[in-house]
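All protein chains of the complex are present and in place, except for one that has been dropped.
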Amino acid sequence: MKKSLLVLALLFSLATFSQSPVDKSFPPEELFALGSYYYPEQWDSSQWERDLKKMSEMGIKFTHFAEFAWAMMEPEEGKYDFEWLDRAVSLAEKYGLKVIMCTPTPTPPTWLSKKYPDILIQRDNGVAIQHGRRQHASWSSDRYRRYVENIVSRLAMRYGNHPAVIGWQIDNEPGHYGVVDYSENAQLKFRVWLQKKYGTIDKLNDTWGTSFWSETYQDFDQVRLPSQQEVPDKPNPHAMLDLNRFMADELAGFVNMQADILRQHINKDQWITTNLIPVFNPVDPVRIDHTDFLTYTRYLVTGHNQGIGSQGFRMGIPEDLGFSNDQFRNRVGKTFGVMELQPGQVNWGVYNPQPLPGAVRMWVYHVFAGGGKFVCNYRFRQPLKGSEQYHYGMIMTDGVTLSPGGEEYVCIAQEMKKLRAAYDKKNRMPKQLASRRIGLLFDMNNYWEMEFQRQTDQWWTMPHIHKYYNLLKSFAAPVDVISEKEDFSGYPFLIAPAYQLLDNNLVERWTEYVKNGGHLI
Amino acid sequence: MKKSLLVLALLFSLATFSQSPVDKSFPPEELFALGSYYYPEQWDSSQWERDLKKMSEMGIKFTHFAEFAWAMMEPEEGKYDFEWLDRAVSLAEKYGLKVIMCTPTPTPPTWLSKKYPDILIQRDNGVAIQHGRRQHASWSSDRYRRYVENIVSRLAMRYGNHPAVIGWQIDNEPGHYGVVDYSENAQLKFRVWLQKKYGTIDKLNDTWGTSFWSETYQDFDQVRLPSQQEVPDKPNPHAMLDLNRFMADELAGFVNMQADILRQHINKDQWITTNLIPVFNPVDPVRIDHTDFLTYTRYLVTGHNQGIGSQGFRMGIPEDLGFSNDQFRNRVGKTFGVMELQPGQVNWGVYNPQPLPGAVRMWVYHVFAGGGKFVCNYRFRQPLKGSEQYHYGMIMTDGVTLSPGGEEYVCIAQEMKKLRAAYDKKNRMPKQLASRRIGLLFDMNNYWEMEFQRQTDQWWTMPHIHKYYNLLKSFAAPVDVISEKEDFSGYPFLIAPAYQLLDNNLVERWTEYVKNGGHLI
Partner (left out) sequence: MKKSLLVLALLFSLATFSQSPVDKSFPPEELFALGSYYYPEQWDSSQWERDLKKMSEMGIKFTHFAEFAWAMMEPEEGKYDFEWLDRAVSLAEKYGLKVIMCTPTPTPPTWLSKKYPDILIQRDNGVAIQHGRRQHASWSSDRYRRYVENIVSRLAMRYGNHPAVIGWQIDNEPGHYGVVDYSENAQLKFRVWLQKKYGTIDKLNDTWGTSFWSETYQDFDQVRLPSQQEVPDKPNPHAMLDLNRFMADELAGFVNMQADILRQHINKDQWITTNLIPVFNPVDPVRIDHTDFLTYTRYLVTGHNQGIGSQGFRMGIPEDLGFSNDQFRNRVGKTFGVMELQPGQVNWGVYNPQPLPGAVRMWVYHVFAGGGKFVCNYRFRQPLKGSEQYHYGMIMTDGVTLSPGGEEYVCIAQEMKKLRAAYDKKNRMPKQLASRRIGLLFDMNNYWEMEFQRQTDQWWTMPHIHKYYNLLKSFAAPVDVISEKEDFSGYPFLIAPAYQLLDNNLVERWTEYVKNGGHLI
């Protein structure tokens, strides 16, 4: 009896151990959580308590700190200040808010960029990006990575066991705004990357087809990152494909490295993620796999598309959320959240419409329905100055009035309470629906190839893929957007739209798939 | 009796003294004067007399010399030649033409740019603007200012008491064609400017909202002129606003400095002005206040707008003159002239239409009606070569035939004679009309802010402001376009369209204004 009790106890503890930190933060029975970005460093410290209390009262479960606060944490080299952040975390805790703590690596402090200008990225025209905004430090700089390692370790040690901190976000929307980094550091790392990939220069020559136009390289040291500025015509397409892969690997390596550092210091109940812009160069979510799961960020109404109908520009297009849900749910950890979602107008769009009343709520439910664990809306308060002066928050500029989007969040929080009462852990997707599950093959490698070697100026890769996707959704079919890494043999249907980049292996897998009764479209 | 005669004599002489040099040049009873640009340096000296005689015969009262002639004045460093200019001035005098003498500071001679390349402005991509055109020298270069001081002093000493010279124009359309100067000189001066404005770096950080994105500066030496090339996204909006203010101050300082130099050498009967492009970065007329009055330049038909009706592109839009009249009339000296007005097609427009017959005459009367003292048309002769080879003058390429625009000037000159006969110095604006006078608040600071922080790509600041302006003019209301510097308490109506940049002081003034019965729109 004792023995069986022991066994039982062991089973229980195993069960506890086997419960992932993600599930602990977002238990299935709670269905869905709401969070909100808060920047203590942007506000007078006398307002923090009022703000966090308000956030909690609105039904928000967690807040999000510090992804841009390196200058506050390390105002001078080697001089650290975490007390302000301690206080902010304590205040959050006081009002029952959990905290996502972020590494501040998109924004090195001024002293770092000024002391070591070699850490900065460089444009194709030779201009070095300077301090003054964000995302200006090179992932390829060993020096920068050392500074990153230091600040991330210190942050991890300080908050790696804090009970209010449920998890970590690495960096913020890494991507350099799509600017390709042509710094000397990147040039060197590209050569190392090529050498590792190809082994010999002959193999690179063969793969890049350099026998045409005497492009033939004799040595890896002769290769430069292909650049539209540095050649009179378009660069070599295979070199461009490798550039995109290299950039994505540098980005992924930068995030994975930080994940590894965090793991050394944080406890088992804290998870690690990052937030990514979906289908945005040079981001390849497949390559980021040291985190527990991934999140994405999405701004639905920014004037970049007209949507459907005369007010569509105030609602956004459904695939902007649907496709991302179905893609990110199939990445590392097989779950996801949405880390940024606008509660109102942004300030940086082509034009900045107010979301249609109800649109914010619709978006949140769209994420919920797509299997997301949470939405962390961006941002709690509209700032009074700085880059986002005209970017709406859940709270207006006075610090107390709810914005229309804020009102919708309050409404969602209340609805969620009711929905939780109806939670039945035995519920599963109806068989009829599950049996329609369709795999949609989408791989960034192919995307890069299609985008660079477009055969007409009337071709747009994503709108084309979305045509298939939207058609499937109109049949109410569950879709998984999967990469080539995944096993697709279990799907009754596999769609591979606009696939220009193929290797023998994929052809074999497709052949096998079809032989076994799969439907490949 | 002797005593009272003395008093009377004194009164007369006081009256004489109190008559401004501007009124002396442009006496009210003469209503309005016509001038024309002439470039002796562009023509064989044997033609000067013929040309100036012709100009005089056409009814032109003054000509305009030397704003681009530094290379003729100082062909080598320290070697001066003013004899050609002496001769040109004498010939003008011989035919009864007065002269506006200009400082040649938009066009440093080759030897200066080649000897000291540090005087050149620099693009945001790092390319230094070279000798070869005009406006390539930096207002922020102390070295350039020393050379400017030298040539301006010499010119002032030579012509500062010449009876034919009625006044001075400083530089020409200063503005660097809108190119922002990122030279090292400008970077240094920007830091000095910021230090003077903010005192401490903390104040700058607070004002620019640098707590976001770790933009926080530790020292003024770390700050650079914000540049779209040097950041991956848009620059900080407050830094951009300060950049625009700084550039406008550098420009104004450059002009004011020259005015101060001129004053040391010229006599009391000569006035000082400059010619500005209205509402053009980085020109802020409010900051240029060491001159006696300002003038503006305006090209009505250049293909940049379609005007009204099918032939509108050959007439221009009325606000291009009206708004500028109402703005420049309210600047330093409370009067203005138009220093450049095309007599025919230009060569540098989007397309270069011929003005509709009668349009040139209409424009001149528009300036006259708007309170201007004169129009100095640009230019007397169409050149046979160089940058303006296809730019019409009052005289065609053969040097003797009047262009259609030239014919219209002859007509205007004759009409003016008749109008002068009807001059009655007691005439004032009818009370009913004067009582409708409306203040329209327009400030470049707000304009810069609106333009940089546009909330939609469908927003255009000036067309919006012009909507108000044109509506007011359609009511035949006299409008004063005033800046925040002016006292607006006396206007029954005050319009402040699209005002995004406010401070407490302005809010208080508006409140007070409305309390006192003013109508603020």
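In this document, chain identifiers A and B correspond to the written order of the chains, with residue numbering beginning at 1 in each.
The rule we apply is simple: a contact is a pair of C-beta atoms (placed from the backbone, for glycine too) under 8 Å apart; a residue touches a chain by one contact, two chains touch by 3 or more.
As the structure is a computational prediction, the values presented were derived from the model and not from experiment.
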item	value
Touching residue (missing chain; options B:Lys24, B:Arg87 or B:Arg134)	B:Arg134
Residue of A:Gly209, A:Pro463 or A:Pro492 touching the missing chain in the full complex	A:Gly209
Chain not shown: contacting residue from B:Phe68, B:Phe220, B:Phe280 or B:Tyr365	B:Phe68
Full-complex contact with the absent chain, from B:Asn267, B:Gln306 or B:Ser387	B:Ser387
In subunit B, positions touching the absent partner	39, 41-42, 68-72, 75-76, 104, 106-111, 114, 121, 123, 125-136, 176-177, 179, 303, 345, 347-348, 350-352, 383-390
Sites on subunit A contacted by the missing partner chain, in the whole complex	124-126, 207-218, 222, 224, 226-227, 229-239, 453, 455-459
